[in-house]
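All protein chains but one are shown in place.
And now, chain A:
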């Protein structure tokens, strides 16, 4: 029995997943987490540091690490990479001006060795705003197709305000991680 097998067994027993929420500031990361957890989203301060939220999702326990996206905090993101099963990259779909920043930061993240095996869900957030870019447009601008074949990824349009798309996104992420970690024995 190898180390990997032991780790898999331990994880299977707990059925835990570690999910990292990242993205530029003002993307809506904390709002998404609070929304799927059914909390009040009307008075969320910009995240100074990080929040951890543990929640039951289907048969899994999700440990969601919601890390602040301000420029000052981005250099600390690497402290959270270890043992990440899945990443959620949140994009503000109405912030066209910073999409280049967004692409730059995302591709920097994709190069991280510690995140090499993690599934990636991209939330094209703020779809409730008129004139927001569609997930397809964002996929093109962010050049997501470079990940084809090297990573499990999915882009889904959502709105943290209305809640639309959030469950579809987490369903995909959890089932993808689940099939990777728990079913492949």
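As a convention for this text, a residue touches a chain if its C-beta (ideal position, glycine included) is under 8 Å from a C-beta of that chain, and two chains touch if they have at least 3 such contacts; residues count from 1.
Rule of thumb we're sticking to: contacts and distances are computed from a predicted model.
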{"item": "Choices \"Pyruvate dehydrogenase E1 component subunit beta\", \"C-CAP/cofactor C-like domain-containing protein\", \"SWR1-complex protein 4\" or \"Autophagy protein 5\" - which one is the UniProt name of the chain not shown", "value": "\"C-CAP/cofactor C-like domain-containing protein\""}
{"item": "Contact residue for the chain not shown (choose from A:22, A:36, A:115 or A:139)", "value": "A:139"}
{"item": "Hidden partner interface residues of chain A, rising order", "value": "25-26, 42-46, 48, 70-73, 94-97, 126, 128-137, 139-140, 145, 148-149, 154-157, 161, 168"}
